[in-house]
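Removed: one protein chain of the complex. Kept in place: all other protein chains.
Moving on to chain A:
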């Protein structure tokens, strides 16, 4: 058997003399699972080093997001919010991974990662202002609900086109390396988005250009109605990372400890070796895709019930209780209080004014162009003529 290396094709290979095809599942990538349903650890598993404050902060963010999701989906049903997307069943993937990062690491998300944003410190009021697109929204009311972003919290503003943030995260991380920053980027995306060309572009570029970025795939089984087996036939997403020449790991996405540990190690690897890492978290999208979707058209109640048993919050809570870090009664009171706080914040946010009409032409460019200013003036004189048709803006300028 000859070993052929150092050739222009950049391959390292053994030469064989009988045809051998390699199977897609040849890698057989395992799934890291640390925490059992009852809150004990699997035999042979070690708990990541988590102090009590951090462990409780992870729990608080997961619970916050679950309650926010539950209340805001209801608010959408009442017509108080135009659109909503829950993260039900995936709270551990986003919160525990964010917890393993440095607060100055850039996060580039898809749209189902509000847990990471809350962990970073995005306040209830800030969530509400974005969801209600009022004049206090950091995004100035321009994007649909759930498209959050915060420069201060190093959380890139979300956009709807899927996968576009993947090569951007590679470029951002490359910039961090170029500037010698002690930080990395983490990019979240779903298994459906991983079918976009930007996934291929972003991973290959990060690998070739050695960008310190963690690609974090939430494989939750569905892209809207499309099950994962109609999305790809390879062994999930993790195997693809190996194909691009980066290290990859698969974790149980309902296990906060496994997600935390995998992300912590991936970050260390990315930063110390200045190269990308891929994490695939196996989860289940328990809720509908969005407030515009009804999953009963494409999957069974039985399937949903089966996965509801694998609740990431319940599992993590068992662990906290076993450690004596969580008191059931106090937790119940806190959750009830939070439900009320969310409703109160909603009431405040929906009473706030919408953004001023001048914001329509701001930020298209650093400075509005002459043509844009002329269009705004024309619009204002039109509104002066028909004020009743534009109640949000009429009477709010000169």
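Couple of notes before you dig in:
One rule holds in what follows: a residue touches a chain if its C-beta (ideal position, glycine included) is under 8 Å from a C-beta of that chain, and two chains touch if they have at least 3 such contacts; residues count from 1.
The criterion applied here is as follows: contacts and distances are computed from a predicted model.
The chain not displayed here is annotated in its UniProt record as "3-methyl-2-oxobutanoate dehydrogenase (2-methylpropanoyl-transferring)", chosen from "Energy-coupling factor transporter transmembrane protein EcfT", "1,2-phenylacetyl-CoA epoxidase subunit B", "Electron transfer flavoprotein subunit beta" or "3-methyl-2-oxobutanoate dehydrogenase (2-methylpropanoyl-transferring)". Only one of A:66, A:112 or A:147 touches the chain withheld from this view, namely A:147.
Here one chain is not drawn; of A:168, A:290 or A:393, the residue touching it is A:168. When the omitted chain is restored, the residue from A:88, A:205 or A:326 that touches it is A:205.
Check A:31, A:159, A:195 or A:226 against the missing chain and you find that the one touching it is A:159. Although one chain is not displayed, chain A still touches it through residues 106, 108, 137-140, 142-143, 147, 149-151, 156-157, 159, 161, 164, 166-179, 185, 197-198, 200-202, 204-205, 208-209, 362-367, 369-371.
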